[in-house]
Each structure stands twice: as structure tokens, then as C-alpha cells.
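Here's a structure for you.
Only one protein chain is missing from this complex, and each of the others stays in its spot.
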Amino acid sequence: MNWTVSEKPIQYTALGLAVLFTLQVFLCVQLDKWVHPEPFESSQAGQLDPKIVSSLRAAALLSGYKVLVGHVFWIRVIQYYGDGSNGADHYAKLYDYCRLASDLNPQFLPVYTYGAATLAYQQNRMNEGVELLQKGILANPTANSLKLMLAAMTYHNSQDYAKEIPFLEIQIAQGNAPTMLVNILANTYTKAGRTDDAIRLWRQILQTTDSDVQKYEAAQKLKGLYAIAKKNLSPKDKS
Amino acid sequence: MKRIFCVAHFTYRELIRSNMLYIWFLSVVVFSALSFLLSILSFGEVQKIFMDLGLVGMEFSGLLVLVLSLAVTYNTEFDQKAIYLQLAKPITRGEYLLGRVFGFFSVISLVVIGMGLFIAGLVVLVGGGQVPAFFVYSTIFLLIEMFVLTTMGLAFQMIGTSMVGVVLYTMFTIFLGHCMGQVEWLLNQRLAPAVKTMLRIVHFLLPNLEAFNLKDRIYDPNLVLGWTQWQEVLLYAFVYSFVVFLIGWINLEKREFM
Partner (left out) sequence: MTNSSIHIEGLSKTYKTGFWFKPKVTHALNNLTLDVYEKEAFGLLGLNGAGKTTAIKIILGFLAPTSGSVQVLGGKISDRKVRNQIGYLSELPYFSRQHTGRELLEYFGSLHGFSGLTLQKRVDEVLELVRMTKASREKVSGYSKGMLQRIGIGQALIGKPKLLICDEPMSGLDPVGYKEMRDIFIDLKKMGTTLFLNTHIMDEVERVCDRIGILHGGQLREVASVSDILQSSVHVDYWVDVDSQDASKLAGTPIQKSIAENSGVQIKGSDLSETLNLLNQRQVKTKGVRPLSSVMEAYFLKSIAAESVSESGRASK
């Protein structure tokens, strides 16, 4: 078969091109119906510099590496929270950072678990924590850890620590829970009056953590808990 | 068909021996290191990080191989005129071009699949985790994307008049192809009809690379990937590649070698 494009076949080739191009357009339209999730454009800048948000969006979209940008940006969020100087404004941008990170990487669960736990338990910004978790649950309907977290936070909000504890325990038992969550459970034990459980947990943290800051914190907590435990001993037990 | 295979085999050997596999090693090292680093700093989801970054590394290395191969072969074939001796043989220009497409694609596939196996092996053997099915589907979609881009790149090579031009056209197509989702969003906004028409033309002229981009969605529970979607994606890739191939072929047929 001679495939050389001489004068006459080139007319057929041009016609064929037109037909195929039209077919390609049709297929493109069909693909558009299922390919694209919620556009990234919907995220708002909030307290963040709109230029930063736009730059990130551009980097993510132009490269097609949204998840890579998301992962790298998440490091930035952790660095932001780890920088003590940002505490001066009570980490005002934390919620917006977490929301932006979740836009970039909706299926990355630590954004929701770590972000919501920090906002709710450490910054007393329960509403923002809850909103973040709700967003995470919408994007990840099968992620039970987020639902457990939400339940725990709800009970924490109403100071019903006894009901909050089981949700936190289940989440930690599933594994891969951030250390912060273990801390939160230990503190919740203390609030619920379960001093022995709190001591057990702080000891575990002290023995397993590599972080000097966490060791120090655990040691301080244990010191306080031992004092409470000693105080609570009956005179018979004391003797 | 035999001649097409000969050209493909020749191209494959030429590119492999041009040390393209160093790109594979480099990508494996860089993205593995990045994955380890990010997994330590991210507090959790180690397997997800490895999968995500693995897919990014696979695409990145595939694209790097494509762009470098286009540059190297343009210099050899057109600037140094190695193409003359081949086109003087009893091979049509269409066969030659198709052989080049398959040759390029075979090298890119080797790099992409090799890296995919490495990542999957790392996750399973070292991490003790499981490889999600969507990782495999994402790899297949990535290969389909690479095929479309290979055809596009070689068509640019047939049309272009300089190595730099070919590389730039290809890179811009890659960038713009990934913006198609945002172009659609723009089309749904209030814009002047002329602007919308232009955007539609751009939308349909450029390859919609987002159709092959599953790497952002391998853990997306809302993702539906049934037989219909497979059909549409494969058909779209085939038709678009064929259109681009035809354009490249016609240009090669009509090209005068001064």
C-alpha cells in the first residue's frame, strides 16, 4: 500500500481530518462531564494574601501537579504553626491555610485531623475546626476517622468528656493518629477525672516520643497528675 | 508494518543509548527522597504521600524523556540531516513518522512503568502497605497521556524549524493542556461572546490533559471509572492522537529539505 500523500488523497485527508476533529470535539465534551471535580477557583483567600493564593493556584494548575503543591504547602502550614512568633496573632491564618491545603489535596486526611484538632483543642476555635472537618467529610465520605473526630469535638464543646473519650480512643486505636491527638486524649482523661488513664498515656508519650519538647510537657503533666493522685489517696492508702 | 517496527526499534535503541535511563535513575532518587522527607514532615499518611509523589515522579520523568528526546533527535535528524538517508530508502514518510512515535513511546513507557514498579515495590515491600487499584489505572492513564503528547511532540518536530521551537511548543502544550479544567470554569462565567468563542477554540484545539490526570484523584471516593469512562478516554486519546499524527504526516510529506 502506497501511503504517499499525493494531490488527490490530500483532499480526502483534509476531509478526514475535519471529521476526526469534530469527533474529537464531541468526545472532549463528553469527557468534561465526569473528568473535572469542583474547580479550585471556589476557594477564598480569607486572611491570606490573594497573591499567595493565586500563585499557588497557578503553580498547581499549570503544572498539573496539584497534589505535589498540596503536599509541599502542607509542610508550610505545619511550619507556620510551629513558628512561635505567629502566636502573637493567635495563628490567625491557620484556618485559611488549612482550607487552602485541603483545596489542593482534598483526600489528604492529616489536613483535617491535625488542622481541626489544633483549631478546636489548642486554639479554642471550635467552629472553624468543625467547618474544616465537615469539609473533609464531604470530600472523603468513607473516612471514619474524620467522623470520629467530629463526634469527639462535639462532645468536647458541650464538655461531655465521658462521651468524647470513646471517639478519641477509637481513632487512636486505628493507628496513624498524630501525637497531638494522644495529648488531647490524655488531657481529656484528666478533665474527666480518669487520672490513672491520663498517667498511663503520658508515660507512654514520655517513653515513645523523640521530641524533647513533648518529653518535657509529658514530664510536667505527670508531675501534676502524681500530685493529684497523691492528694486523692485515702489516709489508709497513704499509709 | 515491518518497516514501522524497524524504525521504532532503531529509535528505541538510539534513545536508550543516549542515556535517557539516567533520567529514570535521577527521578527515582529525587522523588523517593522527597517522599521520605515529606512523609516525615507531614505527620502521617506515608503511603499516600509515596503514591502521590510517585505518580508525580512518573509523569515528570516521562515528560523529561519526551522533551529531551525531541531536542536530541531534532538535532540529529533535521540539523545534521540524518533523515535524508532514511527517507531515500523504500519507506514512506508516514511509516517513518509512525515508527518514530512508537520508538519514543516505548522508551517513555519503560521509564514510567519502571518507576511505577519501583514505587509500588517500595510501598508493598518496605511499607507493608497495599497498592490501590487507582494507582494502576492512574499509571495507565498517564501512559495514554504520554502517547498523546508524544504524537503531539513529533508533529511539532515535523512542523517546527528549530529545536528550541519544538521544545517550547511541546512544553506550552503540556502546561495549557492541564489548564483545560479552568478553561471550562471560565466558559461558565460571564464573558464576552468573542472571548468565549476564542476560549472554546483553545479548549478544543489543545489536548485536554486533565482527562488523563488521575494522579490527583486516586484516593477520591467520588471518582467513577466505569467502562463508559474508559471507552471515552481511550477513544478521545486515539482520535486526538490520530488527528495530530495526520497533521504531522502531511507536514512531513510537504516538507522540503533545503
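We call the chains A and B, going by the order they appear; numbering starts again at 1 in every chain.
The rule is simple: a residue touches a chain if its C-beta (ideal position, glycine included) is under 8 Å from a C-beta of that chain, and two chains touch if they have at least 3 such contacts.
Note that the coordinates shown come from a computational prediction; the quantities given were computed from them, not determined experimentally.
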| item | value |
| --- | --- |
| Selected from B:F10, B:F25 or B:F204 as touching the chain missing from the view | B:F10 |
| Which residue of B:L21, B:L41 or B:L87 touches the chain not shown here | B:L87 |
| Chain not shown, touching residues in chain B | 2-3, 6-7, 10, 13-14, 17-18, 76, 80-82, 84-92, 256-258 |
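The working rule: only the chains that are shown with their structure count from here on.
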| item | value |
| --- | --- |
| Chain A and chain B: spacing of chain centres that average the CA atoms, whole Å | 32 |
| Interfacial residue positions of chain B with respect to chain A in the complex | 38, 41-45, 48-49, 52-53, 55-56, 59-60, 92-95, 174-175, 177-179, 181-182, 184-185, 203-204, 208-211, 213, 215-217, 219-222, 224, 229, 232-233, 235-236, 239-240, 242-243, 246-247, 249-250, 253-254 |
| Complex interface listing, chain A residues touching chain B | 2-5, 10, 13, 16-17, 20-21, 23-25, 27-28, 30-32, 34-37, 39-41, 61-68, 71-72, 74-75, 78, 105-110, 113-114, 139-142, 176-179 |
